[in-house]
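The other protein chains are all here in position, but one chain of the complex has been omitted.
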Amino acid sequence: MTERVVLAYSGGLDTSVCIGWIAAQTGAEIVAVAADVGQGGEDMDVIRQRALDCGAVESIVLDLKDEFANNYCLPALKANALYMERYPLVSALSRPTIVKALVDAAREHGASMVGHGCTGKGNDQVRFEVGIGALAPDLKVLAPVRDSGMTRDKAIAFAEERNLPIDVNKKSPYSIDQNVWGRAVETGFLEDVWNGPIEDIYSYTQNPATPRDPDEVVITFASGVPVAIDGRPVTMLEAIVELNKRAGAQGVGRLDMVEDRLVGIKSREVYEAPGAIALITAKQELENVTVERELARYKRGVSQRWSELVYDGLWFSPLKNALDAFLEEANAPVSGDIRMTLHAGRAVVTGRRSDQSLYDYNLATYDAEDTFDQSMAKGFIELFGMSSRIAMGRDARNK
Amino acid sequence: MTERVVLAYSGGLDTSVCIGWIAAQTGAEIVAVAADVGQGGEDMDVIRQRALDCGAVESIVLDLKDEFANNYCLPALKANALYMERYPLVSALSRPTIVKALVDAAREHGASMVGHGCTGKGNDQVRFEVGIGALAPDLKVLAPVRDSGMTRDKAIAFAEERNLPIDVNKKSPYSIDQNVWGRAVETGFLEDVWNGPIEDIYSYTQNPATPRDPDEVVITFASGVPVAIDGRPVTMLEAIVELNKRAGAQGVGRLDMVEDRLVGIKSREVYEAPGAIALITAKQELENVTVERELARYKRGVSQRWSELVYDGLWFSPLKNALDAFLEEANAPVSGDIRMTLHAGRAVVTGRRSDQSLYDYNLATYDAEDTFDQSMAKGFIELFGMSSRIAMGRDARNK
Amino acid sequence: MTERVVLAYSGGLDTSVCIGWIAAQTGAEIVAVAADVGQGGEDMDVIRQRALDCGAVESIVLDLKDEFANNYCLPALKANALYMERYPLVSALSRPTIVKALVDAAREHGASMVGHGCTGKGNDQVRFEVGIGALAPDLKVLAPVRDSGMTRDKAIAFAEERNLPIDVNKKSPYSIDQNVWGRAVETGFLEDVWNGPIEDIYSYTQNPATPRDPDEVVITFASGVPVAIDGRPVTMLEAIVELNKRAGAQGVGRLDMVEDRLVGIKSREVYEAPGAIALITAKQELENVTVERELARYKRGVSQRWSELVYDGLWFSPLKNALDAFLEEANAPVSGDIRMTLHAGRAVVTGRRSDQSLYDYNLATYDAEDTFDQSMAKGFIELFGMSSRIAMGRDARNK
Partner (left out) sequence: MTERVVLAYSGGLDTSVCIGWIAAQTGAEIVAVAADVGQGGEDMDVIRQRALDCGAVESIVLDLKDEFANNYCLPALKANALYMERYPLVSALSRPTIVKALVDAAREHGASMVGHGCTGKGNDQVRFEVGIGALAPDLKVLAPVRDSGMTRDKAIAFAEERNLPIDVNKKSPYSIDQNVWGRAVETGFLEDVWNGPIEDIYSYTQNPATPRDPDEVVITFASGVPVAIDGRPVTMLEAIVELNKRAGAQGVGRLDMVEDRLVGIKSREVYEAPGAIALITAKQELENVTVERELARYKRGVSQRWSELVYDGLWFSPLKNALDAFLEEANAPVSGDIRMTLHAGRAVVTGRRSDQSLYDYNLATYDAEDTFDQSMAKGFIELFGMSSRIAMGRDARNK
């Protein structure tokens, strides 16, 4: 029986050429799998047909938007995941979503190989290959762009020679990846890190400098999950979509940074993630109100490690699973409402209320209702500071 | 010989009353010490005279602005110190500055006691007392507001009875602390955490929503120290002052949060720190360009612990000293220029350049100059992911 | 109705006196609660009767040995909990066990207060009071030894005056606390930290220097739980008891250290914990075989923080709960057998086998069966080391 390759198919030049290229190199049949993670752009049916036209024996389009929102974006929100304290892991979250779909498709279609179109210097190759290896160690991975000399010039030549239905001249000056959680732009004139971004490169967000009226929103969370916006119940996907629109209209969620890639180099990245940034900002403040101090302090380190792991392609890994168990417990009390003003590029929390609040007006107030027993403080300070005080006294004597 | 008390003197009602109150309780002479850490407000000479008028035997005004900037704000900048990832430690940095001045004054004036006017539910009492205990374990600390029943009503009665030169009716609805690194506002209607801040409470920053032209600034750092702004050499103090003005004029640096106090309660705090936020934002991005990935990852945890320690009053402590040694080494390569746009409440980095840059265009580019050897990636991924892959494969078999 | 106090009762002088002392001070009735956590010593019925003879209106003896083993020692084993990398938290684990029993008894007997006999410089007062406050914030805590002047001399006078059935002359030169997880000895000549311990102070362990034959044991774990010894099924309590006996007979588990107390001082402590040390040693090595590298690395930090929290009296706390969730997940694959030789004070692992083993002979071997693809290493090293290599090259140029 002819072997089969499941190919992660985007509809673009590289993966369209991969269909014939891999077939030629391996003699295998190609099953193209295009995942809809909310990237917008071309109609998914057009993409599906293009794969067939390029020679795939099967072409499948999967609507993974809810799956992506619920099982990948939501854990990231529970972690308040921001790689390098800034980047909400846009591409890093979609890759394991796609990996799982590819592996499932390989099982269903009897494939023994999985192919992807990543180059050899990005993070995504790692996310694909470590993920596939974790879920299905028996599947062989093919990466023709990286491993079998499929350069852009060769790809164009291949496409023209075979009359593939792709416009080989259509080439963005940027490399772009987008999904419902956000949008990443890189390369082009951005590779000079002294150059500022220009307005042209943005798509999910309006110019924050344009005068407009602010938008006030109330987000309701239940155990870390956004469950309502302005009182209307929402799914996770709906929450992201609505906030992408509303926060995006206010220019919220633009990021421009130099980033540490897993493969050892630094790269310049511009991101837009209006919904993700609005949600994370809101939830962080709700945590300030509902999560106990020592848990909150420790959780920051957990969030950082979680973000690094997922950025590094280790979504499917034992440490990730154990950190998720920690985060599930830590998010249990994160319920309540956050009121937020979206305006001029900023998402600013202005109010918080929660049945789970640990903020106690009677302990905090300096007014008449004060119930805090100040006589306790002297003893606290004496013992809290004792180990430092003794040590610093010793060191002072040594000087 | 009569014993002496060095009193941390602000010129306000509480510490003015403390002069006579402590004298009455202890029979000691009071040496008032007022520290100028850039808080602005009343003329320091007026404050100096008021202490004498209230009964102090000596009244000293110390200009600690450069000391504060160089020895307290600068280490905080080297740490990118943001407590709870947001608060730049405004009050937490001034307290150890003042503690050191108080201890020095106690030595100079032969005092055996040090007094402060803090209440028993804030962080500052801890910062004063742990700090004094660390630097001078022999000095006794007096805290009349907390420990000897000096309530506000009693203070007013005491002031009126003795005709102290203080306007006892002047009472801000808020509790405010400010210095050159920032400004903190609390209590009043802010104690209801569902209430948003109103424009009135701000002083260091203009309304970010007011339309105005953006301001572009280039900050030059040398080993983590800001040494020039727009090419003009600056001291640390000058850098903060200029950026307070320019970033403040654009509404940059407002914060509104519920915060975990050391004494175990949560409190609502509003901050303004335009210069601090602009400097930290700039330096973080310069670190993205100049600091190696693993060091950068570890440093984030160090910054968090540093911020907690300093917030918790442990400025003078062995762990703080050891973290400073780490940070000094980590900041060594953080040199170069950051270009930043200040506008509408945001400080946005738009360019970075550095002799110490680890961003290598030739490794990062996808253009013809690319020198990255992509053939290395396959082996990297294979071994990098192996431990996870084996473990996840085991776990899949167990299911 | 007369108020009631539930008193943590040990049968010794201090808590016996507390019965009458608290009654005299508060007018309340005393319900004595003695918990059996495997401390051995006096018959629990004798202790029960003594409380009545000292004036308690109710006297309850609770056999908490299984509860202590299953719900306190076992989580500690899952954490491999060793405070300061050495101390297996003997007393720190029994206190929350007792706290929970006291609170349950208070509910059952309608008490509004809980009393304990701790002094003001140890860790146990914190464990009692923070624990009670967490489980039952409404219960008032009484600590007469610390707070109402009940010194030893006054306690003896009180006992003699009232003819309490206690031998007031019986005083160990040491302060001792023991339970099934181990035994702690402090004070006396040990307070001079240059003095070595003498053989007399030990009770759970034989002299390791005495020549004897070694004992070989095989411990079977299932998901971190010891389930069999030498093939015989055991409960957690039975596992500890058997290993206390067998490892104790070989002198295993003695510790002598200077320890950082929560109240800010350092103290000298001698411990014996043969069963605990044998179990932790065995499980650590089983983890080496069954836990993935990155999870294992992170877990070490979790274990340390867990140990600090529990030592510091924060058993009942949100961070502890979240760390437990992490540890539960991390222990899932820790199943298999560990063979261990107990001899001359050492518990030495000599063999490990597990269905969950991640040790793969075919990858590890240098023999003919080797399946490790060495050609992958070059690429791995190139990219793994790249960020360091670039940074060190930069730094070398700067010199």
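Per-chain residue numbering starts at 1, and chain names A, B and C are given in the order in which the chains are listed.
Here is the rule we go by: contacts are C-beta pairs under 8 Å (C-beta built on N, C-alpha and C of every residue); 3 or more make two chains touch, one makes a residue touch a chain.
Small disclaimer: the values here were computed from a predicted structure and weren't measured.
If you put the hidden chain back, the residue from C:Tyr271, C:Trp306 or C:Phe384 that touches it is C:Phe384. Checked against the full complex, the candidates C:Ser203, C:Ser375 or C:Asn398 give a single residue touching the omitted chain, namely C:Ser375. The hidden chain makes contact, of the residues C:Leu52, C:Ile156, C:Ile176 or C:Val263, with C:Val263. For the chain left out of this panel, the touching residue among C:Leu64, C:Leu77, C:Val126 or C:Leu323 is C:Val126.
Those residues of subunit A that touch the chain absent from the view are 292-295, 333, 356, 358, 360, 373, 375-380, 382-384, 387-388, 390-391, 394-395, 398.
Considering the complete assembly, subunit B touches the hidden chain via residues 260, 263-265, 291-292, 294-295, 298-299, 305, 309, 314, 317-319, 321-326, 328-330, 333, 383-387, 389-390.
Touching the omitted chain from subunit C are residues 84-85, 119-121, 125-126, 129-130, 133-135, 137, 143, 146-147, 175, 187, 191-197, 208-209, 211, 214, 254, 256-260, 262-268, 284-285, 288-289, 293, 296-297, 300-301, 304, 308, 313-314, 316-318, 339, 341, 343-346, 348-353, 357-361, 363-367, 370, 372, 374-378, 380-382, 384-385, 388-389, 391-393, 395-396.
The working rule: only the chains that are shown with their structure count from here on.
Comparing the centres of all chains, each the average of its CA atoms, the largest separation from subunit B belongs to C.
Chain centres here are Cα means. That of subunit A falls 41 Å from that of subunit C. Centroid to centroid, with C-alpha atoms defining each point, subunit A and subunit B lie 32 Å apart. Within subunit A, residues 260, 263-265, 314, 317-318, 384-385 each touch two or more of the remaining chains.
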